[in-house]
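Worksheet: the structure to be examined is printed underneath.
Every protein chain except one is present and positioned as in the full complex.
Order of writing sets the labels: A and B. Residues in every chain begin at 1.
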Amino acid sequence: MTLLNMNLPDIADIKKVVTDILKGKGGLALNLSIIGIIMGIYALSRLLIEGHGAVTNTSSLVPWGVQISTYVYMVLLSTGCTFINFFGYMFYRKEYEMFGTRILFVGIFIAFAGMGALATELGRMDKMIYFLLSPQPKSPMWWMSVWYSIYVTLKLVELVNHKRGKHSDKLLWITFIVAIITYSNLGSVFGIVEQRAYYFGPLLPIYFLMLGFLTGAALSTIIASAHFYKSDTEFQNHVRPFRNSLRIGLGIAIVATFWRLVAGMYAQAEGYEIFKLTFMHTFFFELLFALAIPLVVSYFSTCQRCMIVICSFILITQFKIRTDLIVGGFKIPVFKAYSIPDIVSYMPSHVEFFVVIGAISAATFIYVFADKIGFFEGEEHIHG
Amino acid sequence: MSISRRDFLKIASAAAAVSAAPVFKSVSAMSNKPSAPPTFSPNYCELCFWNCGLIAKSVNGKVVKIEGNPLSYRGNGKLCGRGNAGLGLLYDPDRLKYPMLNTGKRGDPKWKRVSWNEALSFVADKLNGIKQKYGPEAVALFSHGTGGSFWKHFLNAYGSENSAAPSFAQCRGPRDVGFYLTFGAAPGSPEYYDFARSKFIVLIGSHLGENAHNSQVQDLINGISDGAKLVVLDPRLSNVASKADWWLPVKPATDMAILLAWIKIIIDEELYDKEYISKYAIGLKELKEEVKNYTPEWASKISEIPAATIVEIAHEMAKHKPNLCISGGRFTVWYGDDTQRSRAIAILTALMGSWGREGGYYLPAKGKVPAYPGLPEYPDSESGMTGDYPFALLPVTNAIREAVLTDKPYPCRGWIVYGSNLIKTMPNTKETIEAIKKLDLMVAIDVLPMEITQWADVILPECTYLERFDDIQTGKFQTFEVTLRVPGMKPMFESRPSWWITKELSKKMGLEAYFPWNDIEDYLKTRCDAAGINYEELKQKGAIQFNEKAHPYITAQNQPKFNTPSDKIELYSKQLKEHGFDPVPKYTAHEEPQPGYFRLVFGRSPLHSFSRTVNNFMLNDLIPENELWINTKQALKLGLKKGDYVKLVNQDGIKTDTKIKVKITERLREDCVYMYHGFGANSSGLSRADKRGIGTDQIITKYTIDPLMGGTAIRGIFVKIVKEA
Partner (left out) sequence: MVKNEELINIMTEDLKRALKKPADKRVWVMAIDIKKCIGCHACTTGCMSENLTPPGIQYRPVRESEIGTFPNIALKFLPRPCMQCENPPCVKVCPVKATYKREDGITIIDYNKCVGCRYCLVACPYGARSSDVGAYYTGKFKKATYEVESSQEYGKEWARRNHFCSPVGNARKCHFCIHRIEKGVLPRCVETCLSNATYFGDLSDPDSLVAKAVAKTNTFKYKELLGTKPRVIYIT
């Protein structure tokens, strides 16, 4: 079917997939993501009905929890996808092209899902209109709303373009640059907070960017690897750009994490003890376990399934690390009285977890659904 | 008190009125509708016994805020950390709501909701039964709190004089008696400590600031910031000790040694107020002889305070005489020789000439509001039970408890417990429970399902102080103060004030002649009229002070009277000697903890009053449980970390059933552990407080009785720490 010059799947295909789903024959991925979405809706309704106080474990001491880290993580993935998309087109156009629309698509909806997770963390979602009515240009968070709107719009334009069978390198460039700004802006949301040693510093936005590249690479590698290939050679050929990006991503993530750790360990100011407190964890878990091991493994095991496993591992560990980063900012309370502990601990409630699951499921559902109805078919060769 | 009093109503209503003008430029005030206009009623706080004046603001018939009444002598417009949280009691959903009969066992109750009529008929029948079988004196009242006066009146009308209060034998009795024996008067409550004008202040224990007795804390800080020097004797760096010029981390139970050494130094070096002593006191010679061996070096060895410090402070005290206050403290049932220790303080006070002097102990104002006129005489009755304690000023709670078990001096079979949580308040809970089990009637009048109510046959739910009138209250301080409690709202649920309960009960027992008033306001107005006080003014202001009745300091015209056998200050007490006691305080060594044991020291949380506030939702939110303070070195030795939960075992092998969190501190000596009293609730009805922390009562199985006045000394408890996951 063609709509506004876009080449879209036929209604009949959509109907078929929907009836399949209703019959419970949607396949594992779809069924699971539907369950996840239901969990998300349940979480959202409890949040709205009972309020944050009753159902989340965030508090004045830990104002931001796993809902925010989900957001950070998902937009990180989105940015990563944009990077991969950019590098794919720039350096490996031949091998990459066939995945372009998919990566673009995932990048958009994962950002939407992330923003959904963010919205659930707001105490008063009903007042979001004030982002428009009462802007504060000094606030990185306000800029975040601006940049993400631009970013998502650009990506949507790109997607429409693709569906019209076009591809513009100019737009690719613009989106790439906006993605850098957007994501480093998100980094600055944390980086400007002088009081939170774990966040503070001009390097944080850069650190964010570097990790963004890694997770984007991991996700796109999974997407590319989950594809059907006639032979391993074909697979190796197509997955090369992704694997290379992944290795580069791991490499720079190791460097970035290492220097952040070193800088933090040397700092003497109040609050920096958090780096010492989390040293073992950062060193063994973040550096060795979550980054170095996958890097090494990626040289020895290159089969299709291996790639999916490695990348899933990276995605999961990075989610944990993102959460640790957010929550790490609150570990040492800025003021202690009454029963406020020396070190604050935080464990998300089940409702918070459900929000995470809901957001991930929503993104997954949309992608798998799009795939099933043939949204990405006939996109293998788009020329700019 | 020369300050220009603000017109509190004007101010209070200004603070309350909601402005129509929007503060915000941005968003319309679409839904910020002002509520109905507020009303204000004066009251006084009942979260402890200082009874600070307050003003309750009510909107739509509900109290929504309380603030200090600037006209109140005890509060000066301020409420303490607890008082400000009064609404946390008023609106506690756990409150007692209806009269209830226990259809199960005492201590294992099954509650049946009944009407007031049924509940009071039950009580009346039982009381009549006891009167017939044992005589009216077999009924005792334990009361702590303002409404208790109606119960005391009721009990007297019924024919018993056994109205006891834990504030005597479990609290300040020894101090009162020690001063009474010396000066013929007790230091009062609020005490006559003239801290605000002191040049030198000595606190022995007395952890003011944590002990949040409002105006006393204010006076103390006034004095210190006016330059008064401060000495604090305390094994723990209390809040106030941290303000002291000299903190003496005295070894617990040895204060007496230091006091005696001070007396000796002052007499030996003739540093006392010679004119004052020769004019007002007797027994200096005998005193000198008795204390001759108490050298500073001797005291130093015992108390672990350097002799030089002891001497230095003695000299400093003398330098500032007579404008110094050596405080008699308040909670004084410590080691069993407490009346004598208080006597030592009183003697020192006399030597310094500071009783009746500026900055010392002021002389209380005179004044009186006559009783309700024309009431019938109380029936003759046996005198109240004071045990074998010749100097008890009031019936003694523990003597009554003993009487239940021994039938001596006569049987006791009925208890009316008003506003006192005896289970936690009296030492050795087992004994209390044994006594309760033997009773024919046990009535609890309370506001919350506290431990004591679980042992009652019938619970009479009183409404809280913000919902009731109470009797007129008078206070003799540097001014004569008359205060009134005016309800800010109707009683919630079916709770009722004591004046109503006693009046209704009297009708059922044929005692209505003792309650002839139509209602409480009729009663109050009649009393005010009799005293020449304008009731309407009192009802509006809440507190009226009569300064003309005050003559706080000794002058040529204002000579003190000492109500002692000799009409003089008795440094040496003949009457003590006649009763076989030491006429001058002597040092007695007290038991020491065995190795591995710590002395249990306890005190007050600034945010709680005993057990009565542990369930208060505002206070519980800040301090939900008590902690076990332990010195860092000892904690290290025992491998304890901050936040660990432990249990305690006392010297008799009794283990606490609840756990307590460890607090590691440098503020405490190594030979003791410290905790707040009042926690470790054991009543499932207290939803916030139940089982949180440890109650000192769980381990205070042993106590020593002060033979002079029956006080139960409870600081001889030694505990071992046991780790529990």
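Going forward, a residue touches a chain if its C-beta (ideal position, glycine included) is under 8 Å from a C-beta of that chain, and two chains touch if they have at least 3 such contacts.
This structure is a prediction, so every number in the text was calculated from the model and none was measured.
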Query raised in the report: Of B:Lys243, B:Lys438, B:Lys525 or B:Lys586, which sits in contact with the chain we cannot see?
Result: B:Lys243
Report summary line: Out of B:Cys48, B:Ala85, B:Ala543 or B:Val719, the sole contact with the unshown chain comes from B:Ala85
Report summary line: Cross-chain touch to the chain not pictured, restricted to B:Pro93, B:Gly532 or B:Gly639, is B:Pro93
Report summary line: Given A:Thr2, A:Ser60 or A:Thr233, the residue that touches the chain left out of view is A:Ser60
**Report entry** Candidate in contact with the missing chain, chosen from A:Thr19, A:Ser45, A:Ser134 or A:Ser301
**Finding:** A:Ser134
**Report entry** Touching residues on chain A - with respect to the absent chain
**Finding:** 50-54, 56, 58-60, 63-64, 121-125, 127-128, 130-131, 133-136, 138-142, 144-145, 189, 192-196, 199, 329-330, 333-338
Report summary line: Listed in rising order, the chain B residues that touch the chain left out are 1, 3-4, 6, 11, 14-19, 21-24, 26-27, 29-35, 59, 62, 64-68, 70, 76-88, 90-93, 196, 208-210, 212, 214, 217-218, 221-222, 224-226, 237, 239-243, 247, 249, 606-607, 617-619, 621-622, 631-632, 665-670
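Quick note on the criterion: only the chains that are shown with their structure count from here on.
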Report summary line: Distance in whole angstrom between the CA centres of chain A and chain B is 62
Report summary line: Listed in rising order, the residues of chain B that touch chain A in the complex are 26, 622-624, 642-643
Query raised in the report: Considering the complex alone, what residue numbers of chain A touch chain B?
Result: 134, 338-339, 341-342
